[in-house]
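With one protein chain withheld, the remaining protein chains of the complex are depicted in position.
As written, the chain order gives the labels A, B and C, with residue 1 at the start of each chain.
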Amino acid sequence: MTAKMTPADIEAFLHAEFPQAFRTGGDISIESADGRSCRMRQRFNERMLRPGGTVSGPTLMALADFAMYVVLLSAIGPVGLAVTTNLNINFLRKGAAGADVLAEARILKLGKRLAVGEVTLLSGESPDPIAHVTATYSIPNA
Amino acid sequence: MTAKMTPADIEAFLHAEFPQAFRTGGDISIESADGRSCRMRQRFNERMLRPGGTVSGPTLMALADFAMYVVLLSAIGPVGLAVTTNLNINFLRKGAAGADVLAEARILKLGKRLAVGEVTLLSGESPDPIAHVTATYSIPNA
Amino acid sequence: MTAKMTPADIEAFLHAEFPQAFRTGGDISIESADGRSCRMRQRFNERMLRPGGTVSGPTLMALADFAMYVVLLSAIGPVGLAVTTNLNINFLRKGAAGADVLAEARILKLGKRLAVGEVTLLSGESPDPIAHVTATYSIPNA
Partner (left out) sequence: MTAKMTPADIEAFLHAEFPQAFRTGGDISIESADGRSCRMRQRFNERMLRPGGTVSGPTLMALADFAMYVVLLSAIGPVGLAVTTNLNINFLRKGAAGADVLAEARILKLGKRLAVGEVTLLSGESPDPIAHVTATYSIPNA
């Protein structure tokens, strides 16, 4: 599958359509997106920590959801109205304070009405995932 | 089951142990908690909206996760180290801009090592849920 | 919401369209179905046990999936092609050997394209659920 939008296209679209998506000041960047998978990086900041100094669950859920939207945009082009219908997250390990969080999203199925994908969340350079997400997006009618 | 902590106990515990939990300036309050269920209210603010003016998914996931923790505290007393291991959310309807978000959490099983619950998320006065969550917490050894 | 099909209608439809659904010899019956919820009973048989003498996970998953389909039929009428897209199950307690398994399904959202529901699984007369399921069905275009 060829990407319908490059990472730069996607960032431009998101900045124009959803300025809030980047309201955290550029903390999140799209490292790659090819129509089947994408890789996102959220730079470490103190706001992503929960008590105890580990990365909070809501931070991970929000990043995973965003990564799924980005890989979907790369697959189907600029569709502003796709919405998440289901998200399942397993929290596996603590994310280290000070480390960026990476999200690697992959499309499992791209249907006409639903897209399903999985997202692996990583902390810094460690190969062991800190969380794993599956999510479903509903795609509006063309 | 009798509650081990009242809503006031829980708020005091959370303020002392996890000041960040209320960093949003008192937006979230515990309306009730009885050892089996709880009801939380997140007052409307613009920050909870996503593009299009509806309540964002991460807002709902974070509130549901918090409500599960509050009902667990009311059931087992002050346990700072319980962690979410799994959270599954189905997004059902759009939450209205301007309306508070309510979370009604209920414990389905309270075991020695795991607690499982469900959370219904509501928008303002509407009886139709905007999202439904099931979540599992791992309870540290006594 | 008024039911589009009664329990007897649904059983007749299932017997005609999906004889396999009842191939276990009438073990499963529809106790009620009203367009919003339904209650199913699977009579105890040895085949539903796993090693250790408790009710097997696949038995519970299959019954929950079937209950969701039945409540959906009662809500929207005879639609043969609805398919499950997501099912999440939390196993809570052991189901007793010798006891029937009950499934109480409830629709959380009935949309044009997707229906979401939850199912509580019970063992015999015990009020404590042995499992809890949420499931999504995709509804074919009219």
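Going forward, a residue touches a chain if its C-beta (ideal position, glycine included) is under 8 Å from a C-beta of that chain, and two chains touch if they have at least 3 such contacts.
Because the structure is a prediction, the values reported are computed rather than measured.
Colleague: If you put the missing chain back, which residues of chain C would it touch?
Modeller: Residues of chain C in touch with the missing chain: 17-18, 20-21, 49-52, 57-58, 61-62, 65, 80-81, 83-91.
Colleague: Hey, which chain B residues sit against the chain that's not shown?
Modeller: Looking at chain B, the ones touching the missing chain are residues 85-86, 88, 113-114, 136, 138.
Colleague: What residue numbers in chain A mark contact with the hidden partner chain?
Modeller: With respect to the unshown chain, the touching residues of chain A are 88, 90, 92-93, 108-109, 116, 118, 128-129, 132, 134, 136.
Criterion: only the chains that are shown with their structure count from here on.
Colleague: Nearest whole angstrom, what separates the Cα centre of chain B from the Cα centre of chain C?
Modeller: 29
Colleague: Using mean C-alpha positions as chain centres, tell me how far chain A is from chain C in Å, no decimals.
Modeller: Comparing mean C-alpha positions, chain C is 34 Å from chain A.
Colleague: Quick check on chain B: which residues sit in contact with 2+ other chains?
Modeller: 88, 90, in rising order.
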